[in-house]
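Every protein chain except one is present and positioned as in the full complex.
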Amino acid sequence: MSETSDVLIIGAGAIGSAAAYYLAKRKISVTVLEKSEYIGNGGSSRNGGGVRQSGRHSAELPLAMYGVKNLWPNLSQELGLEVEYCQGGNLRLGKTEAHLKILQGLTANCVAGGLDMRMIDYREAKEICPYLSEEVIGASWCPTDGHANPLLTTLAFYRAARKLGARYVSGAEVDKLVKNKGRVTKAITADGTEYEFGQAIVVAGYDSGKILATVGLEVPMMPLLMEILVTEDAPRMFTQMLGTAMADFYGHQSTHGSFVFGGTHGFEPYAEYGETKLTSVGASSTCRGIIGYFPVLSDLKIVRTWSGWIDDCADHIPVMGNPKETPGLTIGCAFSGHGFGISPVAGLLLAQLATGQETALDVSRFSYDRFRAKV
Amino acid sequence: MTLERNRDFGDYVPAPDDDLVICRCEEVTKGEIRQAVRDGMFNVHEVRRLLRCGMGLCQGRTCAKLVKAIIARELNLPAPSLLDATARAPMRPVEMKVFANEKGL
Amino acid sequence: MKRYDLIVVGAGPAGLSAASEAASLGLGVAVFDENAKPGGQLFKQIHKFFGSKEHKAKMRGTAIGAELLDEAQRLGVEVFLNSPVVGLYDNREVLVRQGDAVQHYKGDGVIVATGANENILAFEGWTLPGVMGAGAAQTMMNINRVMPGKNILMLGSGNVGLVVGFQLLQAGSKLAAVVDAAPYIGGYGVHAAKIARTGVPFFLSHTIVKAEGIDRVTGAVIAQVDEKWNVIPGTEKSFEVDTICVAVGLSSSVELLKMAGCEMKKDGLGVIPIIDDDGETSVWGVFAAGDVSGIEEASAAMIEGRLSGLAAAGKLGFVGPEALKNRKEELLSALEGLRDGMFAPKNRGKSQDSTSEGLPVSKCLLANGFLDDSETFSYPGVKSVPGLHPVIECTQNIPCNPCQDACPKGCIKVEGKIIALPVFDEKSKCSGCGLCVASCSGQAIFLVNEDLGDGKAAVTIPYELLPLPAKGAVGTALGRSGAPLCPAVVTEVKLIGAFDHTALMTFTVPSKFAMTARFWKNEVPA
Partner (left out) sequence: MRIKSHPILGEVKPAKSLTFTFDGQQMLGLEGEPIAAALRAAGVMIHRYTKKRKDPRGLFCAIGRCTDCVMIVNGRPNVRTCVTPLEEGMIVKTQYGAGEASK
């Protein structure tokens, strides 16, 4: 097999595989390199599954809205695998006036961006989701939000891209990128294999940082470890994506019945980057958050917990684009913990960026240029 | 280990026991596992993420070795060469209210 | 956070031994176990254990469990029951579910002794109610005192299958057959022999084809397999059974060790932790003892536990280097003895054609579960002499020697290593006390008087079934294969405390059956 391809994608997560799929669909030769032995073993398989527009940064909102309108509804059909997309709306809950103030701010921001989102009172929230605690006084509500299964979505893109001829190599960690006559032309993996390309897309989560550094690019990211839990199956109770003003927890009930909840516990990262250990307190903290809003779930049994790393950008929005300094290179990283919901559209945009096509949406706000010193 | 994933398995030959339930909790069959391997799921992690075998109430404590053996056979590899799923807390199902009620910190 | 010098996870043979060893050296020890009762699987093990008398051989698992518990309590070990460990986190923090809370504990040392899970086998109908693990059947009958079923098929001829198979007979169930895909019996020949002589057939090189039934098991079909484990069409056999027990090996329950980040190595289809000879894993202060570190007998698990308890004490400064060294050597040498012989972990899967004495291992025993009558005299425990004498049908190198000490007359010798076959010294005079018969964990010792003077012989067998026949009862003598031989009159049934529930039944048969009649059935021959 040739070690040369039109596009080399570094990272087989949801976004990398989405890009591979959209490129392979256009009959462009694609090679995808994945550091891990497993496809989608990073944040793509470890997140809470939100397909959310509400609460997004104004820069990200158009992407999220585009995805919900154009990509998610047909994704299962297009990829030939049920990805459990459920457009059940998003409830973000508040218990105090201060909470409501935060929610109002988020709502105003999204409404300004054209999203159907509004504040609702306890009664209306309770009609939407009858299991709320009586302590809730109001919520923001976005009826077009939802959730999907991140494991299935990631593997569905992988499976479909592979079927269309995208070449996948796992266990292939890129050590460095190499420039030739001013253009980035090849990647060298840890075992010394050289992969040449017309254009590369670096979409490797936090690991993108050290790969990009080999050609002099520096993305200001922090690795953050998040913990998630999943419960036993339960009869279907509600379809909404849930969150709170204070981000005590977030999550949903999956279509197969188990509840998936993530949360933070206020402890700084304690693990070395790359380890996916858990704290002894994370699940407890998340459970207290959940029970505080959904007391009915308190008897539900947790069967598993896990953790995953977020590539949190200094300004908490992604970096996507073709930096001027490095012709031949497209970046897609620093999705800051909200990449899954926009993974199909991000993959589409990266595929367009990498092939010089006009992008479906304006991506200038995500440009690498924003970190350049202003003169 | 570097793994090229664009492997040609040839035509799927149905086996008489394809309908056999392997994961008792999530009711995943042998045929589904075999098909998943052919769809590019080359290890225990990917197969379980795709099919949920080993993700049910018992968390694979019953079927893990069976699933591994089927994947290995389909890939024509020795079964021990495949890694198991990661072990995660809680070791037994624990109610949210119990987790929420921490003592001894 | 509540701190202990040592936290032990699992109150089975390894865990309790570890806890006691450490507590005896002054450590404050807590043991957490998920079950309502301590002892791990010991209280299901109602058979007598093999091994050396220094390490509790010929005691039943139940008694060993009680003794270990007593010891732990005497030494001040805190045993917490109904306390499943939820996780083992960094710096040996142990999260335990207790009542309606999760409790955080910290151990300076942690010994994981979580035992093993049963392996399973998938076949058509295997999800039907009535198909269960052999261990499940054992739990139901020996702990809960509920019969798992009336007619049972046992899949697997390893020690678990054989031991549980016999226990099913003791519980009053019928055992339809013991089935194994391997061509040879996997467990101890003596365990197989005590089942075979009751008339239960063994089907080696056979596999289960299906469990029959609509909403519960009503039958089973087995068939012969070729060398490649493929079913040979036309060899199917059906059984009317309500229960199918699966005993196809055990896997170490390593989840906590994996979670703690201990390095693992492959072991069959699963993994076991990489440990040093103290049982310490790659994570400082985290030890693994018993089945969780590799499947062995409970006798080995108890010594492994003590080694880990000792090592934890040494590591934490509770015992000086000299005492540590001496005790460790003592324990290691005992462990070495148990890890010898043809069933040792290092010899698993190797052919067992001959004993360490150079005697051929009975092919009939391996293939059918019983010694061929013509083979018995090849072994040093079987000799024909006038008068009453023991017949020791012990033909494989199993680490076990209680018979030698049981005989007050010195008739029986286990020379050299503990795995040596017992030798009957025909120059000694047997008093007929029967202690050897009751002491043999394999129920392989019989007392025979080949000629009572009237053309009859007296045969004394170990008998652990109910009901015990009355003196004078007329039944049928069965051969080693379970085939009926002749009418047999019970002349004595002896059950004294020293026999520990193994009754000694004596029956008379025509002399020509003296060396072949090995079981008695309460049925008058047609």
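All chains are identified by letter, namely A, B and C, in their written order; residue positions are counted from 1 within each chain.
FYI, contacts are C-beta pairs under 8 Å (C-beta built on N, C-alpha and C of every residue); 3 or more make two chains touch, one makes a residue touch a chain.
Because the structure is a prediction, the values reported are computed rather than measured.
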| item | value |
| --- | --- |
| Chains in view that touch the one left out, judged over the entire complex | A, B, C |
| Of A:E37, A:E232, A:E275 or A:E325, the one touching the omitted chain in the full complex | A:E232 |
| Touching the absent chain when the full complex is considered, from C:L121, C:L316 or C:L465 | C:L465 |
| Of C:K150, C:K325, C:K429 or C:K471, the one touching the omitted chain in the full complex | C:K150 |
| Touching residue (missing chain; options C:P129, C:P183 or C:P360) | C:P129 |
| Interface with the undisplayed chain - residues on chain A | 232-235, 257, 299, 301 |
| Hidden partner interface residues of chain B, rising order | 21, 24-25, 27, 56-58, 61-62, 92-93 |
| Residues in chain C touching the chain absent from view | 34-36, 46, 60, 62, 117-118, 127-133, 135-137, 139-142, 144-148, 150, 170-172, 215-216, 464-466, 468, 501, 503 |
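Here is the rule we use: only the chains that are shown with their structure count from here on.
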| item | value |
| --- | --- |
| Interface with more contacting C-beta pairs, comparing B-C to A-C | B-C |
| Chain nearest the global centroid, as defined over all protein CA atoms shown | B |
| Centroid spacing, where centroids are CA-atom means, of chain A and chain B in whole angstrom | 24 |
| Chain B and chain C: spacing of chain centres that average the CA atoms, whole Å | 32 |
| Residues of chain B touching at least two other chains | 86, 88-90, 94, 97, 99, 102, 105 |
| In chain A, residues with contacts to at least two other chains | 278, 284 |
| Chain A residues touching chain C - in the complex, by the definition given at the top | 270, 277-280, 284 |
| Chain B residues within the chain C interface of the complex | 17, 20-22, 24, 30, 61-66, 68-69, 79-80, 84, 86-92, 94, 97-99, 101-105 |
| Residues of chain B touching chain A in the complex | 1-6, 39-43, 45-46, 49-50, 52, 55-57, 59, 83, 86, 88-90, 93-97, 99-100, 102, 105 |
